[in-house]
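My questions all concern the structure below.
All protein chains but one are shown at their positions in the complex.
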Amino acid sequence: MGVHVPDGFFNAPTSVATGLIAAGAVGFSLQRANRELRETGPALAGLTAAFVFAVQMVNFPVGAGTSGHLLGGALAAALVGPWTAVLVMSTVLLVQGLLFADGGLTALGTNITLMGLVTVLVGYFLTRALLKVMPRRVGSVVPAATVGALVSVPVAALAFTGLYSIGGAVDIPLAKLATAMVGWHILVGIGEAVITATVLSAVVATRPDLVYAARHLQQDLVLVDADGNSSTVSPDRPIGAQPAGRSLGVGIAVTLVVAGGLSLFASAHPDGLEFVGGKLGFDGAAKDSAVAGSPLADYGVHGIGNTQVSGALAGIIGVLVTIVVGLAIAKLASLRASKAS
Amino acid sequence: MFAYPDGRQALFGVDFTVERGERVALLGPNGAGKTTLVLHLNGILGSVAGGTGSGRVQIGGTGLHREHLGEIRRKVGLVFQDPDDQLFMPTVRDDVAFGPANLGLRASELDDRVHEALVQVGMQDHADLAPHHLSFGQRRRVAVATVLAMRPEVLVLDEPSSNLDPAARRELADILAGLDVTLLMITHDLPYALQLCERSLLMNGGRIVADGKTRDLLADADLMSANRLELPYAFNPLSVPGPEH
Amino acid sequence: MFAYPDGRQALFGVDFTVERGERVALLGPNGAGKTTLVLHLNGILGSVAGGTGSGRVQIGGTGLHREHLGEIRRKVGLVFQDPDDQLFMPTVRDDVAFGPANLGLRASELDDRVHEALVQVGMQDHADLAPHHLSFGQRRRVAVATVLAMRPEVLVLDEPSSNLDPAARRELADILAGLDVTLLMITHDLPYALQLCERSLLMNGGRIVADGKTRDLLADADLMSANRLELPYAFNPLSVPGPEH
Partner (left out) sequence: MSGDGLLVAVESPVHRIPAQVKLVALFIFVLAVVSTPAAVFWAFGGYAVMLLAALVTAKLPAPVVSRRLAVETPFLVFALLLPFVATGPQVSVFGLQLSQSGVLGAWNVLAKGTLGVIAAILLSATTAPRELLAGLERLRLPATLVAILSFMVRYLSVVSDDLHRMRVARESRGYLGGRAGQLKAVAGGVGVLFVRSFERGERIHLAMQSRAYTGRMPQLSTHGASQSQWLVGLAIPLAAILIAIAARVVGL
């Protein structure tokens, strides 16, 4: 998604659900990234964030009066690794939301999911997959990540379309939207690929050790000592990648259960727009919630007895829960990390 | 032995010992590996920092291992050659306070320490400015203050006097002479080395090529010219007093 | 007069003329405004660059106006105090070639010019390295080479000798002495100023406080101490030859 989603663009359940996904992803990444970060320090991550931020300022027109901008997710992932990259992207989006009013605060979860999570993961795993079939040289990371970057943007656009089909505030023909979004974002993706290639080739030329995605491909070095004897030394290695293990499973499960549960709960109630639409008599716009008949459907009404108020409350509670869950996971992560060290 | 990540080897076997309280100058031409060497002394470069290379460093009986890194870095204060590498906080005051605050100092104790260090380098009037809005020489002084404020046992200075005005240069020499620390100072200013350090190490091409009394090294014309060292215009190392007097 | 964007005024009225072919040293304590002043000479700071400030600069009869900026910048070669400000290309060779290429040089002519400049500063063996992977002194030398390669009419150097090893410092002095250009050099190295420049300007607090023969300024003890200038250890400005000999 080449532009940031503002407040009120998606309905509350979607915002809440993506918020939860984002919170879970950030919490999990915090835990996984801790080791990476202790080695390289927050300075490098911060710098990558600043760079991604700068890259996102480069707007270019993609037709229909709309401009897209680069995302930088694939680039960040190649440089600092996927988990730190998720944090980097989230930080960028948070700053943009807070300081630059770019992307709404309640849409932060959506933005992180689309521009942080999707681009980073698609970019990174595509890069790694391509590296497997390419010559075992550090240089291979440039074409691999370029392809990763190229693909990651339209995929994010597709994800946006998918989200819109679930929680768009207004019905528009999905096929049309998908075509338009993907079409535009292939153009953005090309820009993304160019930037990624330029930056990565400079880094590979001068500091191959900095490219996280290709660290395992570095050649051994030959050193000469005072008497002219040479010895072979392996270059910097990433600190042993922590096995994903149970923590990943637990993190994802918690996220999914909470996200799923809450969004079921929330989407059982017509959101504000649909409610108003019903009142005004143009119900056509309002979709039937797929879970209207589920046991959860009546849940919200019990305590409060007023659909409207409980709908609003669901939104607010959802966001609050997002924050609490995110913080709890983060806390847990830092506790575990400090125990591990 | 040490090679930079791009594969260039910068150190080819270096071996020396500095006694507690000694003051040693590290001399040598551009690109000799002086900076690279001192960055090993507190584990910034080298295998202990996850880099490439081999060798051992011992500070005050403690070997430089990953588990002692924190302790060693508290003992060894390093002033970088480029002040922009050293200054990273929003204001001069915060920057000088950073190290002592990490050591656990708080409130008035911290303020005193910061103020004292700033007065030592004459920058107390600039405490609330942003470091990157200072002149180059002013940045250099603040960089020195950040390390003085930590009261290290071993002080390593990478060309501390460059870009300083002559009075500041002399004031720095006075400060350094008055400190009770082990001192290792890189400099291209040979009279300055002679004035402050009794002993000198001479590096070239990633190796130590000479080690001895500063005065003797400076007086050895062959050694000097082989290592691109020259005494300034109208200066005779044997005719002026050194620190031993 | 000029104030930085954060509101600090750094220049308070400065007025001087340098004749064609003259060699002038610009002296003064840290933070005097020397760097700020020379950044006006080719329109990097000041009203012509869209900044605050007032005043006029004239180079060889051409007023410094926005429309002449390109021409003036070709005539005035500026070596920055911080080599990192100067070097931005992926390799040393590219960096040195950048200026002459902008002047329209091509192919073998360009290569010759680049090679010559690199030989002048002794960096020809490092032509294919990345500038940011050089030692500080090496970067300084490349920075000088980038400007020498442009063969400017006016050469402005901001502390060119700092961080250079003594031999490189002398070599640079020899190069500068051999060039037929107008020279303005900022330095804290007073003997160096005396050696190269007959005339000196002394700045303090954003003003020019003295203008005269270098030897006379250096011999004026009151003026010197009022402006934080001190001659090094065992140096007598009256006893050594200057450029006029």
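For reference, chains read A, B and C in written order, and residue numbers begin at 1 within each chain.
The rule is short, and it goes like this: a residue touches a chain if its C-beta (ideal position, glycine included) is under 8 Å from a C-beta of that chain, and two chains touch if they have at least 3 such contacts.
Computed from a predicted model, the values in this text were never measured in an experiment.
Hidden from this view is one chain, which touches subunit C at 6, 42, 44, 69-70, 73-74, 76, 78, 80, 84-90, 94, 98-99, 101-103, 130, 132, 146-147, 150. Seen across the whole complex, the unshown chain contacts subunit B at 39, 42, 44, 49, 69-70, 73-74, 76-78, 80, 82, 84-86, 88, 90, 97-99, 101-103, 130, 132-133, 146-147, 150. Residues 3-4, 6-9, 12, 15, 26, 30, 33-34, 37-38, 40-47, 49-51, 53-54, 64-67, 87-88, 90-92, 94-95, 97-102, 104-106, 169-173, 176, 195, 198-203, 205-207, 210, 272-273, 275-277, 279-280, 282, 284-285, 306, 308-309, 311-312, 315-316, 319, 327, 330-331, 333-334 are the ones on subunit A that touch the missing chain.
One rule holds in what follows: only the chains that are shown with their structure count from here on.
The mean-CA centres of subunit B and subunit C are about 27 angstrom from one another, to the nearest whole unit. The geometric centre of subunit A is 49 Å away from that of subunit C, both derived from CA atoms. Counting partner chains per residue, subunit C shows two or more touched chains at residues 130, 133. Chain contacts: subunit A has residues 206 touching two or more partner chains.
Taken in their complex, subunit C has these residues touching subunit B: 4, 6, 8, 28-32, 35, 81-82, 84, 129-130, 133-138, 140-141, 159, 162-170, 188, 190-191, 195, 228-236, 239-240. Contacts from subunit A toward subunit C in the complex involve residues 202, 205-206. Looking at the complex, you find that subunit C touches subunit A at residues 90, 130, 132-133.
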